[in-house]
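All protein chains of the complex are present and in place, except for one that has been dropped.
Chain naming follows the written order as A and B, and within any one chain the residues start at number 1.
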Amino acid sequence: MHKIKSWYSGLKKATKTDFATYLGVILAFLIVFPLQQKGILSRSVSGMLIPLCAYIVMAVSLNLTVGILGELSLGHAGFMSVGAFSGIVTAMSLQSAIPSPAVRLCLAIVVGAVCAGVAGVIVGVPVLRLHGDYLAIVTLAFGEIIRDLITCLLVGYDSRGLHVIFNASGSRTLEDLHLAEGGFAIIKGAQGATGTEKISTFFAGFVLIMLTLIIVLNLVRSRSGRAIMALRDNRIAAESVGINVTKYKLMGFITSAALAGAAGALYGLNYSNLSATKFDFNTSILVLVFVVLGGLGNIWGSIIATAVLYVLPEALRGFADYRMLIYAIVLILVMLATNSDSVRNLYSRLFQRKEAERDA
Amino acid sequence: MPENKRPRTKMVPVPSHSIIPERDADKSPILECSHLGIDFGGLKAVDDFNLTIGRTEIAGLIGPNGAGKTTVFNLLTKVYQPTRGTILLDGMDTAGKTTAQLSRMGIARTFQNIRLFSNLSVEDNVKIGLHNQEQYSMLTGVLRLPKYWRQEKAAHERALELLSIFDMQGMANFKAGSLPYGVQRRLEIVRALATGPSLLLLDEPAAGMNPSETAELMENIIKIRDTFQIAIMLIEHDMNLVMGVCEGICVLNFGQIIAKGTAEEIQANPAVIEAYLGKQKEA
Partner (left out) sequence: MEFLSYLISGISLGSIYAIIALGYTMVYGIAKMLNFAHGDVIMVGGYVSLLAMSELGAPVWLAVLVSMVVCTVLGIVIEGLAYRPLRQATSLAVLITAIGVSYFLQNAARLVWGPNPRSYSAVISGTLPLFGGQLPISYISIVTVAACIVIMAGLTWFTGNTKMGKAMRAVSEDKGASQLMGINVNRTISITFAIGSALAAVAGVLLCSFTTSLMPTTGSMPGIKAFTAAVFGGIGSIPGAFLGGILLGIIESMAKAYISTQLANAIVFAVLIVVLLVRPTGLLGKYVPEKV
């Protein structure tokens, strides 16, 4: 017992926070899961569990880009979208080859992550050369481009394999896929994916959150994480100590994109109908709000902020109309509170002693 | 008390009209700049800069404000690519290299306006300096393989060892941005040393320091050179420090070298006096 105590007190604050984060997520799952299995939770709450897991992963991954790497990405929903639709295509095409839904879900998530990662490379390589506001607007542009491209896709599957048509002119239809007997369409252009078999589970969501935490937290506390944060704090100084700026910016950005893709796959396989327009600028902003309110760079903050802000509107069902308005006001107030000079001075005078010894 | 009466190093001349310490005469110089120059628009910010630095020399680069001293540092570290001239670092031509590549080749620097990673701890700042010394991949870090634990432990110990030069190891967990100014300057030097350079460039290391801090800095610069056996070049305005520690001094004005020599030679050089104080009035 004494050994454990002394080991615990010898740990750095950062490690303790990480442990608490894992523990918190595990506990939350252990409480909610049996409730869900026994059918105690209301239908609406039950229905929110999987999307909530997806959004938590989205928030943590966006925090990697915005909080840890320090680059504002306004197109995160685009990566979620890529992950969702590639995951759906994977899961639906493998229906006969792999009967087990759990295995198909895993494969779909992996494929979603890989495809989103590739998208991350395509977006990241040109974009990360830009700075600040320019980078923000270009990521936003990419998000919109991805959405528009997916609404042009016609994808079907039959015994001969996968058929894909890129319907740029809008004149092609599902007929042009020439699907054989027994084949079916997976993505129908602007309508998106319909008739998807819902194979996502809450347990899978929990596992995905844990994996995301392991990846992000371990990355941050490692040499690569330090390099990424150095880039955020002072790019010129980081270069002067030999850090390859492009390599580490890409590393952070692509990891973030891949995780968003995994979240997208989980999300997409939870709905029988899903259109690409769901993953637009507004979704990107929503996730950004979760990240900012939870604290930039603060992983457990992202989890709690997402959980609260996603669940709360359900609790305030009567105020549904005012929900986004309240979001907006809260967002503005929080930004003013944490950033305006007068508030900062007050804060530092109250907590002056602790300032110097705060752990990084 | 500032020690101005240190035993003088014997300096010997080398081609490119520079002087290096006698003890370095049999080794190849760490830095050779020939006809280095850069233009900004029509302005020749630095022109015909020739300098050779001995392997363990402490060299000084001085001159009035705006003379182009920091520009020279920026050229050496490729923050700017030179328009003309060559830079040989340890005999290797650095043409076309980037700042990060140069760091791996053995140049480290501090900045006139301190550039620390303010949100990270003191120890992490030093560990980033160690980034290229021990290397494990991102995957190793995520999976926490044994190599991660080994190298993190080694980095931790090395960081504390380096911090002890300035007796800063107790501050390892403090946030870098919250440190007092003088301590931040010292941290920047430690971070630069962590990269294992052969040439250390210090840009106004004594700025904002009082005389006793400056005296301590002088001792530390010599201690660093003796411990690590590296060359150090510093830009400074504090003449006590420059004349006290620098073995060879180069004086810059309007982007060109106006004098090169030992402390005594520089102090007596009329062109230098004129650059700093203006022309002597006719008696």
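Basically, a residue touches a chain if its C-beta (ideal position, glycine included) is under 8 Å from a C-beta of that chain, and two chains touch if they have at least 3 such contacts.
Please read all numbers here as calculations on a predicted model, not as lab measurements.
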Remark   = Absent chain's touching partners (shown only) are A, B
Inquiry  = Can you tell me which of B:T9, B:T52 or B:N74 touches the chain that was removed from the display?
reply    = B:N74
Remark   = Contacting the left-out chain: of A:A20, A:V121, A:L312 or A:I329, that is A:I329
Query = Of the residues A:L130, A:M210 or A:V311, which one touches the chain left out of the display?
reply = A:L130
Touching the absent chain when the full complex is considered, from A:I40, A:V121 or A:I145 = A:I145
Inquiry  = Give me the subunit B residues in contact with the hidden chain, please.
reply    = 70, 74, 79, 111
Task = List the residues of subunit A that touch the chain left out of this view.
result = 66, 72, 126-127, 129-130, 132-134, 136-138, 140-142, 144-145, 148-149, 151-152, 168-170, 190, 236, 281, 285, 288-289, 292, 296, 321-322, 324-325, 327-329, 331-332, 335-336, 338-342
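Quick note on the criterion: only the chains that are shown with their structure count from here on.
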Subunit B residues touching subunit A - in the complex, by the definition given at the top = 77, 79, 98-101, 103-104, 108-109, 111, 115-121, 124, 127-129, 131-132, 134-138, 140-144, 148, 151-152, 155, 173-176, 178-179, 191-192, 194-195
Message = Quick check on the complex: what are the subunit A residues that touch subunit B?
response = 12, 214-215, 218-219, 221-227, 229-230, 232-234, 236-245, 251, 297, 355-360
